[in-house]
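Provided herewith is a single structure, encoded as structure tokens, for subsequent inquiry.
Of the protein chains in this complex, one is absent; all others appear in place.
Each chain carries a letter (A, B and C) given by its place in the written order, and its residues are counted from 1.
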Amino acid sequence: MNAILQTRDLWKAFGGLIVTKNVNLSLAPGARHALIGPNGAGKTTLINQLTGVLRPSSGSVWLDGEEITRIPANERVCRGLSRTFQINTLFPQLTPLEAVTNAICVRERTRLNILKRRFFRVSRRSAVIDEAYALLEQLNLAQDCLVETHTLAYGKQRLLEMALALATKPKVLLLDEPAAGVPEGESDELFEVLNTLPKEISILLIEHDMNLVFNFADRITVLVNGEELVTGTPSEIVEDPRVREVYLGKGH
Amino acid sequence: MFRIGFVFVMLLCGILALSADQACAAGSTIKIGMIAEMTGSFSDFGFNIVNGAKAYMKEHGDTVAGKKIELIVKDVGGPSPEVAKRLAQELIVKDKVDFIAGFGFTPNALAVAPIITEAKMPTVIMNAATSIITTKSPYFVRVSMTLPQTTEPMAQWAHKNGYRKIYTLVADYGPGHDSEAAFKKAFTKLGGQVVGESRVPLKNPEFGPYVQRIKDSKPQAVFVFLPAGEMPVAFMKSYNERGLAKAGIKLLTTGDVMNDNVQDALGDHALGVISTHHYSVDHKSPENKAFLAAFAKIEPQRPNYMAVGGYDGMAAIYNVIKQLKGVIDGDKAMAAFKGMKLNSPRGPVLIDPATRDAIENIYVREVKKIGSHYYNVEFETFKAVKDPGK
Amino acid sequence: MHSFLGVLFDGLAYGALLFVISVGLSITLGLMGFNNLAHGVFAMAGGYLLVTLISKAGIGFLPALPIVFCVVALGSLVLERTLYRPLYKSTPLNQVLLSVGIIFVATAGVNYLWGPGQQPVVIPEWLSGQYAVLGLDLSRYRLFLMVIVAAITLALVFGLERTRFGAKIRASVDNQRTAESMGIRVDRVFQLTFALGSGLAGLGGALGVDVLGLDPNFAIKYLVYFLLVVVVGGPGSVFGTLLAALLLGVADIAGKYYVPQLGAFIIYAAMIILLLLFPHGLLGRRKSR
Partner (left out) sequence: MSDNLAKASRHVSFLRGRERWKSAEIAFWLTLVGVYFVFPSSLVFASQILITGLFALSLDMILGYAGIVTLGHAAFFGIGAYTAGLMAAHGWHDPFLGLLVAGVTAGIAGYLCSFLLSKGGDLTRLMITLGIGLLLYEVVNSATKYTGGVDGLQGVEIGKLFGVFGFDLYGKTAYIYVLIISFLLFVFTRSMMNSPYGLALRSIRENQTRALAIGIPISACLTNIYSIAAVIAGIAGALLTQTTQFVGIDVLSFQRSADLLLILIIGGTATMYGGFVGAVVFLLAQNWLSNLNPQYWQFFLGILLIVMTLYLRGGILGGFSRLVNLFRHWRNKEHS
């Protein structure tokens, strides 16, 4: 019962509208967990509460045995909780190399004194840049790492999303529909990368594409109307009649 | 890469060259550099000062003592001392002028004091009205007036005419504070009483609450100083709307408020207002007639006291050039200014040899409608008033 | 008690004035999202037009007002097509640069045509003076302004909320692409909205000059006031603009009456406090983006 990421009785309401209702989510270390649910089920709101963009009305969020409910978003990243975005959220005028270097510099910033952080050139930190390059290479972005991000192809930008999240060396990675907008067939590259991620990183995946989810996840949670409907292994979910009713029944 | 650098340098040089020295050797010309507020919120100042000066040149020709007079007008764009200082420096160093003139605002004049002293440059203040200016450099001479100079006679006139309880309202800035202090000092010395005072922010479209306070404290009269511009217009409207005149509260002001060229904008609102000042367009003298005629040839708009400042400043400079026979030297020029007498459109003016300020008549005027226009009609004179601020 | 009521009336009247001169900006800046700092130029155009109509053409004050509205609105269409439209999707900084350029041109142009002095504005006899009501002296012109404000507010709220055109505006502003796909001619709608905003600016200028005075620097002199009211009210909300104008008006007048020493500070301090309390404006639409 030493979950790496956990929510306890998480509750969020905007006025009278309840968007998260008593959610008790639990990720084991190394988990490949998927969160599915129809549109408007409150998946993104849940993610925002996990990352600290929104504060829950009640309940708590725990990361690696510590409560992080009241900790600001950027601090959660430093503690090892990182995310990607459903819609590309990148630095359009920076090159991927600069962007990833930036993320690594932020991660490493406490190891530098203020003078070095403030006044020494980025290029003097070749170890960091090497690491950034290695990461980009791992994600098949090495060819494009010196052009401005906004000129990259869409699929490449999706990969960069992932690279930025990985650069923070997360313990838990939240993937918000990583394949959103990527044409069918091209998402293979993406999931190939996902499958090679080390087991030390626990992953919570939000995805619409059922094939991807069932190929990737070892546990699945179904969220309906802000409420946890059921959690189980892929085969349990497929069997579950309630899930068929609210979700698969329409989609398939 | 070097190519880009080269282009860059060329570009910069090109731009700089636009402002490069165009000074030509002076010989047969005498140059007068004018620093005035031609644009911005106070463009009225520069407009009057410069056109007043031009009116004098139009009337008296542009050749004196065999020298051609050249006027170089520079826009300082409002109260901005650093620009004034820069312009003065450039006029002295680049254009090699013989006189500097103009200055609607005190800070612009004060900022040039160190350089005109260093360059021994005779400098004629045509409007800026804070007392201390002329003490900041021996090369300043002022042909206009100072604020205490026009304020004090108002206090004296009010007391003489039976006003004992007066409320003061001034704009909340340096000159306003000076005017308030000068009036209070003169009025209480005579035994009058200032029953209340208000300071109004400079950016203030709404006089209602201030005028209401005046009305509530029921004085016999209210003394007002506001800078020329939209403030007097707004104040007068509020004054009438709230029926202060009907409540028997007389309005006394300095001439800045009853500025000649806002009279028509004020219209009926200002009828009967008493003010003290050194110049009114309505002043009846041949000199004034000549001035108005000359000004009308340049601009159709009605001039005001600042235009007279420009006009008289030019007159003083012409006199100096004549006396020095066209060979200008800073110290000699200053000696020539001291004690100079001018037959100004406003009446006789004497440059006080001690302070280099103007000694002049201050008139008490009342606003009247003559034909379809409104004028400050003079009805009493304080003769040869000195600046009491020193 | 009397003085309190008097102050309240003055405050509301001042608020009405602030509303009248700013409501046009609430439309161009708030609804259309164009950083139109040149709002004052249209107001100034309205003012000069009014003065000229009255003194040169001999048209009365009241009939001149609708003429001013229409002429300024029509004139603005030319500017919209040539200068504004290319910048609708540009950065705010570019829009600022453009509108400041327009202010410069207009200021110098007016200076050249009318001279730098104050312009006389003659309002008709029946609008000057005061009514005595319950021992209060109520200025007729201020009452007139309040009536106009009520009329403008009602017309705008009705027009923007209840009519087809209003619906089109809201649709175009919220999502251009969707609106276009629904068959709305977005550029036409924007054009008309811009004309409406500018016409209102002109009308506001015409109504304001009696109190504010009129000279070539009108556009820059009162810029701060326009922005203040619109931003505090929440861009795009007519009611918000009204509420902000009235609140700021009452705060300013009350402050100046009761603590005149702080006269100059009150309106700015009130603005900062209101903006800290309501960072998106009093009734501003919170943008989720």
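Throughout what follows, a contact is a pair of C-beta atoms (placed from the backbone, for glycine too) under 8 Å apart; a residue touches a chain by one contact, two chains touch by 3 or more.
Owing to the predicted nature of the structure, the values given are computational and were not obtained by experimental measurement.
Trainee: Could you list, sorted by label, every displayed chain in contact with the chain left out?
Mentor: A, B, C
Trainee: Of the residues C:77, C:100, C:171 or C:254, I need the one that contacts the missing chain.
Mentor: C:100
Trainee: In the complete assembly, which of A:168, A:187, A:202 or A:221 touches the absent chain?
Mentor: Answer from the full complex: A:168 touches the omitted chain.
Trainee: Could you please point out the chain C residues that touch the chain left off the display?
Mentor: These residues of chain C touch the chain that is not shown: 29, 83, 86-87, 90, 92-98, 100-109, 111-112, 224, 227-228, 231-232, 235, 264-265, 268-269, 271-272, 275-276, 279-281, 287.
Trainee: If the missing chain were put back, which residues of chain B would it touch?
Mentor: On the chain B side, contact with the omitted chain comes from 1-2, 4-6, 8-9, 12-13, 15-16, 18-21, 23, 36, 38-40, 43, 46-47, 50, 73-75, 77-82, 85-86, 89-90, 92-94, 105-108, 110-111, 114-115, 118-119, 130, 132, 136, 172-175, 177, 199, 201-202.
Trainee: Spell out, residue by residue, where the missing chain touches chain A.
Mentor: 51, 53, 72-75, 77-78, 82-83, 85, 89-94, 97-99, 101-103, 105-107, 109, 112, 116-123, 125-126, 129-130, 133-134, 137, 142, 145-146, 164-165, 167-168
In this text, only the chains that are shown with their structure count from here on.
Trainee: Once you've mapped the touching chain pairs, tell me: line, ring, star, complete or other?
Mentor: The chain contacts form none of line, ring, star or complete graph.
Trainee: Based on C-beta pairs in contact, work out which chain pair has the most and send it over.
Mentor: Counting C-beta pairs in contact for each chain pair, the top pair is B-C.
Trainee: Give, as an integer number of Å, the spacing between the C-alpha centres of chain C and chain A.
Mentor: Chain centres of chain A and chain C, defined by C-alpha means, are spaced 47 Å apart.
Trainee: Measuring centre to centre with CA averages, how many angstrom lie between chain A and chain B?
Mentor: 71
Trainee: State, to the nearest whole Å, the distance from the C-alpha centre of chain B to the C-alpha centre of chain C.
Mentor: A distance of 35 Å separates the two centres.
Trainee: Which positions in chain A touch two or more other chains at once?
Mentor: none
Trainee: Once bound in the complex, which stretches of chain C touch chain B?
Mentor: My answer: residues 3, 6-7, 10, 13-14, 17, 107-108, 111, 115-122, 128-130, 137, 139, 141, 210-217, 220-222, 224-225, 252-254, 256-257, 260-261, 263-264.
Trainee: How about chain B: which of its residues touch chain C in the complex?
Mentor: Touching chain C: residues 39-41, 43-44, 47, 172, 198-206, 208-210, 212-213, 216, 229-230, 233-234, 237, 240-243, 261-262, 264-267, 299, 301 of chain B.
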